[in-house]
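One protein chain is absent from this view; the other protein chains keep their places.
We just call them A and B in the order they show up, numbering each chain from 1.
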Amino acid sequence: MDNEKLIAEAKTVLLRGDIVGIIGYQKDSQGFRVSPLFVRDERDIEKLFFSPLCWLSLVNYLTLEKGRLLQKGNPGKKAKVALMVRGCDSKALNQIIIERGLSRDEVYVFGIPCNGVIDLKKIEKMFPDVQGSAQVSENNGFYHVRCNGKSHEVPKEELIADSCKHCVSPNPILYDVLLYTPIVVKQPDYRDIEEIDNMSIAEKWEFWREQFSMCVRCYACRNACPLCYCDDCILERLSPQWIYRSVNMSENLIFHLARSFHHAGRCAGCGECERVCPVNLPLMLLNRKLEKDSKELFHYTVGEKAEQKPLLATFNPQDPDDFIF
Amino acid sequence: MLKKTDPEIVAFLCNWCSYAGADLAGTSHFHYPPNVKVIRVMCTGRMNPLLTLSAFRHGADGVLISGCHPGECHYMEGNYLARRRIALFRKLLGFVGINPERLRMSWVSASEGNKFSRVIKEMTEKIKQLGPLGLEEE
Partner (left out) sequence: MAVVPSALVIGGGIAGIQAALDIADAGFKVYLVEREPSIGGHMIQLDKTFPTLDCSACILTPKMADLGNHPNIELFTYSEVVDVNGFVGNFEVTIKRKPRYIDENKCNACGLCEQYCSIEGADPFNVNLSKRKAIYMPFPQAVPACYVIDPERCRFLLTHDCTQCVEVCKKGLNAIDFKQTEKFETVKVGSIVVASGYDLFDPVLKPEYGYQLYDNVITGFEFERLSNASGPTTGDIVINGKKPKDVVFIQCVGSRDKTVGNEYCSRVCCMYTAKQAHLVREKTPDAHITVFYIDVRAFGKGFEEFYDRVKLEGVKYRRGNPSEVYRKGDRLVVKAEDTLSAELVEVEADLVVLATGMVPGKGTVEIANLLKLSRSPDRFLMEAHPKLRPVDTPSDGIFLAGCCQGPKDIPDTVAQASAAAAKALIPLSRGKVTTEVIISFVEESICRGCGFCVEACPYDAIMLKQIQQNGNSISVASVNEVLCKGCGACASVCFSGAMQQKSFTDGQLLSMIAALGEQYA
């Protein structure tokens, strides 16, 4: 993916005058790591880049505080920001805009059709001890990895992030400029969800007991999720107290079920929750289960339309009722 | 701490239909098992599914949400909203290994005292079969 168009657009954007900065990706000088970059003037533009290493959602930076993105020295006046946005990020951004967390005119979107990004943990395991910087590009189902002076061809499935394996929205659904050519969309694949669904109740409980017993309730997933931007998260409050402080099976269960249920009909599938989890919980399974059921039971897909009514604030007289006496 | 020997069912009943129906069951002497504990809400539309999770966590082995028949909700739409949310949430519960049969809904109108007692009997039977959930001990 060449970065020429990205840099050219970034330059044009900064010259506009109404945009205070660009939030984008930059390559770390060491290894495979990628960091966010906050560009306020021309000197930093050249650092902007995009590659399959960009396993990070930048949308979260927009919702860090309620009065966000104020212009420096101009309190109360909202600022406009440009942002590099992948397919999943655009769904999250769209949802935030629908929920009035941001208004559309506050963001200038660099749309990036994305074919999947690499799980950092996987590539660092495959190539430990990298000296200096490393680059990765993608070609025809393979990742071309250049590090330590050598080149390697690795099949995508071995390195791609788990949440990217099931991506059905590689192309941004909203953007001001599209930086690369759109990608063919895959059909949705819920076989991994069905596999779990087909297990017995006892087997499922054992599976999740094993997972949740590792959870340390660090709240990293909540912090990283672009759609978790409530000022006063109910899972933190003492009044009313939805969840106790203890880190055990029942409270962890409530934490994760509550968080994923709050994203029913909203989750963009960006996988940030899985990325930041220190104990590698398969959190996207819960979100995708809800996504599958929303689609099958209620014909509801996030980001299908630019404006959509909330899933749980609407109903259809024909909704399923086989569980009702 | 008491060790549970009998299943406990927490029932959220809507004020206008199901709560009145349960009341009628009482005054008409329709017997039903004493395993059910009732919390009154104005409308099933008030039922955030996470409240049922809280009930399970506090010892409920089964949760019932009962409201007005579709089209008869005192507040017009609350029961439709509840139906959608509970349908979705049950599936999530099943996915993590909590039997979705533990969370049920029913439509009981104010004149259906008999139906209420039948529903409680049936649900209690089912929960007895499934056994205790045991979340409060985790």
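The definition used in the following text is that contacts are C-beta pairs under 8 Å (C-beta built on N, C-alpha and C of every residue); 3 or more make two chains touch, one makes a residue touch a chain.
Just so it is clear, the structure is predicted and the values come from calculations on it, not from any experiment.
Checked against the hidden chain, the listed residues A:Glu4, A:Asp231 or A:Asp322 yield one contact partner: A:Asp231.
Interface note: of B:Arg46, B:His69 or B:Lys128, the residue touching the hidden chain in the full complex is B:Arg46.
The chain omitted from view is touched by exactly one of B:Ala60, B:Leu93, B:Val108 or B:Ile127, namely B:Ala60. In the full complex, the hidden chain is touched by chain B at residues 1-2, 4, 8, 10, 37, 39, 41-43, 45-48, 51, 54-55, 57-60, 74-78, 81, 85, 136.
By the touch definition given at the top, chain A reaches the unshown chain through residues 66-67, 70, 75-76, 78, 99-101, 229-234, 237, 239-242, 262, 309-310, 312-314.
Note that in this section only the chains that are shown with their structure count from here on.
The centroid of the Cα atoms in chain A and the matching centroid in chain B are 36 Å apart.
Against chain A, in their complex, chain B makes its touches with residues 49-50, 53-54, 57, 70, 77, 80-81, 83-100, 103-108, 115, 118-119, 122-123, 135-136, 138.
Across the interface of their complex, chain B is touched by residues 193, 196-197, 201-209, 242, 248-251, 253-254, 257-258, 260-261, 264, 285-286, 289-290, 293-294, 297-298, 311-317, 319-321, 323-325 of chain A.
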